[in-house]
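First up is the structure itself, then whatever we jot down about it.
Missing here: one protein chain of the complex. Every other protein chain is in place.
As written, the chains take the letters A and B, and residue 1 is the first residue of each chain.
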Amino acid sequence: MRLVSKDLLGIEKLTREEIELILETAQKLHEIHSRDIKKVPTLRGKTVVNLFFEGSTRTRTSFEIAAKRLSADTINFSASSSSLSKSETLIDTARSIGAMLPDVIVVRHNQAGTPEMLSRMVKSSVVNAGDGAHEHPSQALLDLLTVKEKKGRFEGLKVAIVGDIAASRVARSNIYGFTKMGAEVRVAGPPTMLPPHIEQLGCKAYTNVREAVVDADVIMMLRIQMERHSKLLFPSIREYSRLYCLTPEILDLAKENAVIMHPGPINRDVEISSEIADGPYSVILEQVTNGVAVRMAILYLLAGQRSN
Amino acid sequence: MRLVSKDLLGIEKLTREEIELILETAQKLHEIHSRDIKKVPTLRGKTVVNLFFEGSTRTRTSFEIAAKRLSADTINFSASSSSLSKSETLIDTARSIGAMLPDVIVVRHNQAGTPEMLSRMVKSSVVNAGDGAHEHPSQALLDLLTVKEKKGRFEGLKVAIVGDIAASRVARSNIYGFTKMGAEVRVAGPPTMLPPHIEQLGCKAYTNVREAVVDADVIMMLRIQMERHSKLLFPSIREYSRLYCLTPEILDLAKENAVIMHPGPINRDVEISSEIADGPYSVILEQVTNGVAVRMAILYLLAGQRSN
Partner (left out) sequence: MRLVSKDLLGIEKLTREEIELILETAQKLHEIHSRDIKKVPTLRGKTVVNLFFEGSTRTRTSFEIAAKRLSADTINFSASSSSLSKSETLIDTARSIGAMLPDVIVVRHNQAGTPEMLSRMVKSSVVNAGDGAHEHPSQALLDLLTVKEKKGRFEGLKVAIVGDIAASRVARSNIYGFTKMGAEVRVAGPPTMLPPHIEQLGCKAYTNVREAVVDADVIMMLRIQMERHSKLLFPSIREYSRLYCLTPEILDLAKENAVIMHPGPINRDVEISSEIADGPYSVILEQVTNGVAVRMAILYLLAGQRSN
């Protein structure tokens, strides 16, 4: 089985079978991590360009390690947005990169839709590494992989996603992903952080985190972009944290053995108490480890298998 | 046949035979791009340092992809110029990099002559990736390769180069290159952008772009560094564009099937109308693709062949 598209632009467009394929491939590739030589020659001679218009060393590093473990060549292209006409620069940059004939372009941009536009302009496979508040599919896939490993299934799981839902591409991609896999998704956040029609994506919205978390199997806390807009959307960090921080008391409402997730980096005691972040139910570091495996799977399925 | 010098500092110092050697080597290496595994082991164990004192992600990326397709190791060294004594830092940095014994140093610097100074201080081969308003030889070689592919010859071709001739290392390198290969070169730009003795390089200078373009086989539009000095050299961008932008009307003066070139990134509708940039005669993206092949040839001829 193969992915239908040459690109991975979002979870919305994937079928359940494609998601399962990526997760199974990641689980197989995961085994490479435990070897002494953590490398396979699968993508030898393939070129992966990391085209990041937004700084994100962690995601870029994860993709770079994934590519190198598959023996691909990697090129980092950090584009600044300092020129006069940003959109022209983007089109021009994208076409130029495409003309250098890389096999995969991993792109992050603060404007939703950029990866899709890019995918129409180049022959390379395009992987969306986060576009505005739209999608961040590799993050959702690593979250799915982590839940699959911990719970063994998705069907019937209750997944609570808490924080700035409206601004979060992680939330959107995970809503698509978990609902497609048969889980029940609830989102919770301050009214100012809940987009108006979010329930149309198949989830249930709450302003009270306690209601969202009752009987949850999975709790995913989102990062608050404190530097960006916190002041506009709620009175203060203290206020946010008092209402929405994941504390032991709130965690008690969830199922026993609920899995605690966070895409990182954490604002300790803002979104999640240190006690829980470092506690036995937190899978935050497993998410990071799974991130490399999932990105290996994505690169392999797009660049390794399609050219056969 | 081999290149005479251990370095590639400019087109001015190359013989016609050396240029032909580079272009032929590039054409052979070009074939690698169409393979599934775009990689040959020719430079395995060689180290290429990209030493960029001026930001240029596109050129750096092109050299990096070229080096990796030849299996060389690449190191990016972006030197800031923030220290007290810039020239001392440069000398010191250059010597230190040289003492790490790389095989090739690709250098870009905003001061003309830096690559030559560097070449005297290190045993490594030095490739000039652009020095001030002096030379940008790999750009001219990729332009020559593109014209060779499109026209099959240089002898007797009329080549018009239009824009800020005085500030353009691309113009200088191309004037040297095309005249050596037997083409007739015309340059055109506002009087403030034409250096006084430019015709001594063997070209003819025009202030009227229409005259320069008449019967041209090749039209090369230069990038206007709008952020840098446009205000000093002409009244406004609008004024420049009204007089020097390549429009369909001006293009009509050239030969049918004239080849349209631009080193990128383009300022659309300033130097060149979008219609033409994206039209059938534009070879702008082929230039980018050829850039990788030409840089592979340069690295191969300097680091792969000389050590035999």
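Here is the rule we use: a residue touches a chain if its C-beta (ideal position, glycine included) is under 8 Å from a C-beta of that chain, and two chains touch if they have at least 3 such contacts.
Note that the structure is predicted; figures quoted are calculated from it, not measured.
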Inset, instruction - Consider the whole complex, including the chain that is not shown, and state which of A:13, A:44 or A:68 touches that chain. - result: A:68
Inset, instruction - By the contact definition given up top, give the residues of subunit A that touch the hidden chain. - result: 33, 35-39, 55, 57-58, 61-62, 64-65, 68-69, 226-227, 264-268, 285-286, 288-289, 291-292
Legend entry - Touching residues (missing chain, whole complex) on subunit B: 44-47, 49, 73, 75, 77-80, 83-85, 88-89, 92-93, 95-103, 307
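Everything below uses one rule, namely that only the chains that are shown with their structure count from here on.
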Legend entry - Angle of the C-alpha superposing rotation, subunit A to subunit B, to the nearest 5 degrees: 120
